[in-house]
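In this view, the complex is presented without one of its protein chains, the others remaining in place.
In order of appearance the chains are A, B and C, and numbering begins at 1 in each one.
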Amino acid sequence: MFNWLSPLQVFTLDTTMITTVLVVAVHIAFRAGLFNLAPLGFAAIGGYTTALLVTKQHWPTLLGIIAGIIGAAVLAGLFALPVLRLRGIYLALGTVALAQAIVIGISNFDFTNGTLGIDRIPNRVTTLELMILLIVLFVLLELERRSHFGRAAAAVRLDERTASGLGINIRRIRLYSFIISAALAGLAGALEAHRTTVISPEQYGFGVLIPIFVYALVGGDGHWLGPVLVCWAIVVLRQYIDFAGSAWEHYIYGVLLIVMMMLAPSGLTDPKLLRKLRFRKSRRLRLAAERAAADEAAAVAAEVERAARSGGDPVDASTIISQAPSIAAAP
Amino acid sequence: MQQFINGLSLGSSYALLGIGVTLVWGVLGILTFAHAQTMTIGAYAALITLDRGYPVIVGVIAGLVVAGLFSGLMDLALFTPLRRKRAPEFAFVIVTIGVSQISDAFEASRTRSQTLPFPRKGFPVEPLTLLGRNVPRLSLVMLVTSVIVMAMLGYWLHRTKSGTAVRAVAYSRDTGELLGINSKWIFASCFFISGTLAALAGIFLAASSGQLSHSSNDAILLLAFAVIVLGGMGSIRGAIVGGLLLGLVSVYATVYVSSVFREAVAMLTILVVLVVRPSGLFGEKATTRV
Amino acid sequence: MIKIEDLVVRYGAVVALRGISIEVEAGEAVSVIGPNGAGKTSLMRCLAGLIKPSAGSIMLDAQRIGGKAAHIVSRQGVVLVPEGRAILAPLSVKQNLQMGGYNQPKAEVKASIDDMIALFPVLGRRLDSAGGLLSGGEQQMLAIARGLMAKPRLLMLDEPSMGLAPKVVDNILDALRLVAGLGTSILLAEQNASLALDITERAYVLVNGEIVASGAAAEVGEDLLERYLS
Partner (left out) sequence: MSLLSVDHVSRHFGGVVAVSDAAFEIEPGIVFGLIGPNGAGKTTVVNLITGYFAPTAGAIIFDGGSVAGVSPFKLAARGLARTFQNLQLFEGVTVLENVLIGRHLAFRGKRWQLLGTRSREEKTQRAFALDLLKQLNLESLADADASSLPYGVRRRVEIARALAVEPKLLLLDEPTAGMTRKESDDIGELIKSVNATGVTVLLVDHNVRLVTAVCDRVAVMDWGETIVEGEPAAVWRDQRVKDAYLGTGRSARLAEADEFVVDAQAFAAAAASNEGAVHDQD
């Protein structure tokens, strides 16, 4: 089916699809206002779980992958209590630390084969399967975004305090977002293990996280499509830059990041940016807003007029009080 | 005891590192990922100067000036427009990642991705025997330098007019401008100073290891952030204490846990500190400056 | 002294000011009255140099100041006391005042601080406490004193009454009258029409980014009456 692609292109395509799952994992957390930088730690859990179960216990691949997802989610649930007490940049650092701790654990245990990693993991993930999986994932993401949960998560990101006052259980939304994020990362890690057939602790380092973090931020937290498109655009771009030599790749990548942030500092799917574009198009909305503004203008005019007529002399409080019932009686 | 000394000497390099970061991250609130490359640029400039046969002091000054200018120009060219747009915090982070990509590629192409020997001649590298223990003399110099720099920065920020202006502008750029303070130059000069401090750390580290490569400081970046979190945001004293503590933890972790993930053990310490005391050891309020 | 002509301020697609013209003579106290969102703050911030005008000119005597950076405008003697006070919370009261006199000679800053303590004795008692710990009224006094430290020719105030107890507003108004009496021109942006008309000689009414009426206190009302109610 993919014969028309070169092996290298198929490899890149597969890698990108798996990276996309990781990007989405970061995005899901961002959308609820969580700067979660632990996905690579959870990807390691997913990868090692399936690798160990499939190679040593001879589980079927599918069950191994599912176990990887569950393993990552369970671990996220266990660490959520301390980690989710943090906010903002502190949460980011705390989650980096958590991811590192997971990786240390893996490289210090015997059953994970320490720093050497695991090889001869069966290669059982095809490009077509990945593609179908990604499409299913996108459909789920879009449904979830429009769902009630998606709306509540966005509310928590925008303003926790207010969201809480409207009956939203902030802690639960943050917890679920964190766990879903970890589960997706676990999925990505498991898929990666079954595709490359070899894993070792060092492939889950901080350096690997940076590009994923960049895609999620440049894409913005307004819509999952933003980070995904940024990820794919940069991959495609890299294919072309590659011909120019590796130093140029870094130069162009660096310049691109800078230029994008200068043009859209809040990311490409900043809801305000998108809404503004839409507002400019909609005549009806503009008219309604203008009418509201005009009403206010007339009200102010009356107000100033009244103040000026009384010559700046304030009305006595008692007269106001005596007038008040008539206001109440007015329709 | 020897472990303790080793820990302190590792910590003294972390402390020096932390001070450079604390000025821009802790005080101005900009998290820069280009700090590692700034260190390397400074060390590289020093290396070129030293290779031409100039004395150590000239090499160090060349390194400080080059890295300072790099950092200051980065602020003027990139952060000034971002500030004018009132860009969110993370936009700055992404831009610094872009800068670090570019400068890393530049350093790599200049050094052809080789690890270069760093001339140690003229640096106080011979170990010192103190109370029967080996004390690396360079670490002692680093520690003393850190403390001096800390005292100077603290005095400047809290006791002088220009330092007060830095804090004014860091708190609110608009208000500072309204009072007649040229915020653009205040930010740029802070970045210049931060760049020189990065270079100082870079040169010390290169001299103590005797080598330099374009990627030799990459791993250290997270550590610098860790130092700040441990010490507390915006606290210069915290950067030193945080650095020393982190050095000790790393060394003891290496002895009792595993040498491979020394940095990772440090990160674990950070997680614990964050959860137990989110404002760090000397921080004011964790929530106000995020 | 300051003359604003056809000033337009835009934020992307949103127009905050739609070509307004305002003039303040030397020694005059003028107010700009308007509701929340009318563009008062945009006007003040634009005059102070924090926002670049999209069109129009701002002249200080024969000098163009429109579009210049805020710190330069401030050095020319056009000083804004912003909405919400903008106290430098981590700095002490004294340091706040010192920053107000950032471009003044050192000796004069000392003398000016003494003047400010004379004007607002409460600040003298709290010189060493952090600005952020002051009460709302004290902060407003500090903000005004800090503005005066720059020895302004034109002092602009954006909603100085906002959020303050009536008694405190009285104190601040008294201080402003005193300042005006010393020859400093004042441009006051206020939502509260009665209050603004009470302490300034002339007023502009700003609604939805446009000046809808202007003139002496009494005239403003008639002007509006004609426009809206006839």
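Here, a residue touches a chain if its C-beta (ideal position, glycine included) is under 8 Å from a C-beta of that chain, and two chains touch if they have at least 3 such contacts.
Since this is a predicted model, take the numbers as computed values, not measurements.
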I'm checking contacts with the chain that's been left out. Which of A:Asn108, A:Thr127 or A:Ser164 qualifies?
A:Ser164
Have a look at B:Thr32, B:Ser71, B:Thr175 or B:Ser213 and name the one touching the chain we're not showing.
B:Thr175
Given C:Lys68, C:Arg85, C:Arg153 or C:Arg202, the residue that touches the chain left out of view is C:Arg85
Of the residues C:Ser31, C:Gln98 or C:Ser194, which one touches the chain left out of the display?
C:Ser194
Which residue among A:Ile89, A:Ile104, A:Leu137 or A:Ala152 touches the omitted chain?
A:Ala152
Across the whole complex, the chain not displayed is touched by chain A residues 140, 142-149, 151-152, 154-155, 158-159, 161-170, 222, 270-272, 275-276, 279, 282, 284-285, 288-289, 291-293, 296, 299-300, 302-303, 306-307, 314-317, 320-321, 323-325, 327-328, 330
In the complete complex, which positions of chain C touch the hidden chain?
11, 14, 16, 35-37, 39, 41-42, 45, 82-87, 89, 132, 135-136, 139, 161-167, 169-170, 173, 190-195
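Keep in mind that, in the parts below, only the chains that are shown with their structure count from here on.
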Distance-wise, how many Å sit between the C-alpha centres of chain A and chain C, to the nearest whole number?
43
Separation of the C-alpha centres, chain B versus chain C, in whole Å, is 42
Could you tell me the distance, in whole angstrom, between the mean C-alpha positions of chain A and chain B?
30
Residues in chain A with touches to at least two other chains are numbered none
Applying the document's contact rule, which stretches of chain A touch chain B when the two form their complex?
82-83, 85-90, 93-94, 96-98, 100-101, 103-104, 107-108, 115, 206-207, 210, 214, 217-218, 247-251, 253-258, 260-262, 265-266
Please give the residue numbers of chain B that touch chain A in the complex, ascending.
31, 33, 78, 81-82, 85, 87-91, 93-95, 97-102, 104-106, 108-109, 218, 222, 225-226, 229, 257-258, 260-261, 263-265, 267-268, 270-271, 274-275, 278, 286-287, 290
Touching residues of chain B toward chain C in the complex: what are they?
161, 164-165, 167-168, 171-172, 174-184
